[in-house]
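One protein chain omitted, others in place.
First chain written, first letter: the chains are A, B and C, and each begins at residue 1.
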């Protein structure tokens, strides 16, 4: 950490900062320049956030140097984390596609979707049981009934189940039915929810929030890991920018960046990022070419009848074509698909 | 709502859209142009979000015309809502300033802060009891002990208490101690939490999320109102932009915009928006000049000892000077301060 | 275009709007709803921007329906435009990579770079002769001397030359030496410069501005095309967002979106978008997988000696490896590389 002193800071003010830093055990390097005095301080940044140097008189700014996360960092663990879910490995040689409808609507719809996912080579079924949406007047999901249907689909098809948990009170119920839990983009910094999923022994897909920086996203992963659950799968799903032709701006560069900074697996959700099915297959291909470990996409047996997010759902035919293309790209990347 | 058909849409595709719209009771106006066919549909937009027109073949896009919120809109209620909290009225002639430390740290710190707020003309004490922060390694708040200290400060000073609730399980406990509940920026779209505060009979300060549009913010207010709690106070606290000299970008224009679109009172939190105390007084003045109904600011008896957010906390002296300036601006705006 | 009237608009105000629209030859559809009156107007949007309906009393907002660009739109020309430069075709079956140093620094540096580009399968040499940079104290380029060196490199290697023109007064000089002119991101809406390059008969690479929407970018292309130069190659190079780990946020989804909206070829510049060489090869692969027609990347014989943008320049070795990967992805996409 670097403390930059104001060009008018007095010697006494500089001394006060040095005393405070030394008191908490930091190693200090003082550089008195013509224009500015700069203090380098090396120690545990996790202590620093509470010592509040920026409020001290004469301090102009504090520039953090090291990453604020540890367990999630590549420096902490050099080799890639492989998350195990059932018999599957996420983050290993095999690229897995999670697919299914936005919302679980009925047994018929879900079973149909599940068979289509399995037949096209998907290994994990997605489907939402809780759908609180921007409008209080929209369809809000089947809740526990939806979870039961997901479990039933697993029985029938052998697919694993990933579904979102939104309420701290539902974590154990959702974990009872699902193989993988998902933390939605709006909850990336819902720290109470992060703490709850940290206590269960199921993998967690952690979506990046629409205004979350890569650093904040890794800090959210750190919350879950520091609570005891190391099975975190990061999921890029678009950030908010001024461009509004697409729903959000898919930040695909985050894939190689996160792989550089962290050892955790990264998947991509092009459906929610973009909001239009037409652009999902090219961006799914791009995600694999950029090095993603998997995808989560929306596919509906009949998108124009979907109760939510129909415009971004692939038809079964388009899904199948996309899967065929992805297999080829995966091969080029030295990876395989089931 | 306007449905724009693709320039290659067939007559059959257009007919299908008309049938679906009529089935749900919409009034239809068809415009066949040389380049494009456009369908105007008038009816209840809250139904529309579930009928999924954008997935129908031949539809290029759907352009909503009316606002998706109702109870929160100025069209629904022409006159300003005045929210009553204890003996105070928020949104009326008097401008109220909510002030206090970021976090409740100790009895001594809080009582000192409360007396300073009262003496400078503030009417409401703020202070956080739950502080889950970006880093899992930072101070996380005194929890119920903090709420008790807030209630004690109310007893001693006569100030009302506003504090944040973050966990659905804590809503009734927080409502037991506080006069006004706050929904933090990260929870603007935590719909489960919105539903819980909708069930209590205390006013709610609803902060705008860092990536929340004005429309989404008003939709979040609609969630609370449609659940039965009409006492919503909107709070602008900065949005995320590329400018990173300040923590967020205070969108002060949102004040007159929200006053135009909605009847709800609007206050401003310059401290969290900006992150540096130095710029809080000028932006507090600007907020009142722009028409805000109040402010919420951080003030700490000794900012350089604060356990959180010290850099953005005003000293007691700066707070007092700011309050004096605000009284003059309020007078110019035809309003008063206590 | 849809004109939404205020819910308090009088009959007289509605009538005034109808009169004005009819006067300029628009076809009108009036929808009087319970909540709002809506006027659909079909006609030439290029006239509309000057009739200023939004200022008329009683008008709440004007919602454009059709795209404001014509010549650049897919509706205007269904088949892809193939831009010819020398013997090369951009936008056809072959994917071309433009590569070279950020700035032309010396004959030796440029010749070395040119041979490396040619040997790795690149067809076009890039290099900047004019480098006005954010700081007035940085290296500003070799100017005409740099253009002459580029022409010399073409003689020696057979590569085509692409280089940026920044000043209206330099257009004919740059066009004299270069095969393809580049409009830089900061000049996307420098309309005087767009008009000048519209008058020459060389292809133009038009970079997207860091705050340019896709629609504005296509409007900038329309400026060049409406001035007589149809040989426009669009280049996505990142937009400004709150994420600052990378220099900009590469909006790769813009590639399939632009291909949907327009017939013009699209290439991608991952080097400037990201600012770190390490992430250039994965994002170059992703660009081709997303459907891009080409790439423009920075490669320097010795990046750590570069006078500008060294951190984003590939070494010759990394460039060669990237080219080998791209050839494979191009093959999968049914395309080829030279």
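Going forward, contacts are C-beta pairs under 8 Å (C-beta built on N, C-alpha and C of every residue); 3 or more make two chains touch, one makes a residue touch a chain.
Quick caveat, the model's predicted, so the values are computed rather than measured.
Every shown chain that the unseen chain touches in the whole complex is listed here: A, B, C.
The missing chain, though absent from the display, is touched by one residue of C:43, C:127, C:146 or C:210; that residue is C:210.
On the side of subunit C, touch with the chain left out of the figure occurs at residues 46-47, 49-50, 52, 54-57, 68, 132-139, 166-169, 186-187, 189-192, 195, 209-211, 216, 219, 222-223, 226-227, 240, 277, 303-308, 310-311, 313. Against the chain not shown here, subunit B presents residues 211, 213-215, 239-246, 249-257, 260, 273-274, 278-279, 282-283, 285-291, 325, 328-329, 332. Mapped onto subunit A, contacts with the missing chain fall at residues 2, 4, 7, 27, 29-31, 33-36, 38, 40, 42, 63, 65-66, 75, 240-242, 244.
Throughout what follows, only the chains that are shown with their structure count from here on.
Spacing of subunit B relative to subunit C, judged by their CA centroids, is 39 angstrom. A straight line joining the Cα centres of subunit A and subunit B is 26 Å long.
Each chain gets a centre from the mean of its Cα atoms; for subunit A and subunit C, those two points are 31 Å apart. Shown for subunit B are the residues that touch two or more other chains, namely 240.
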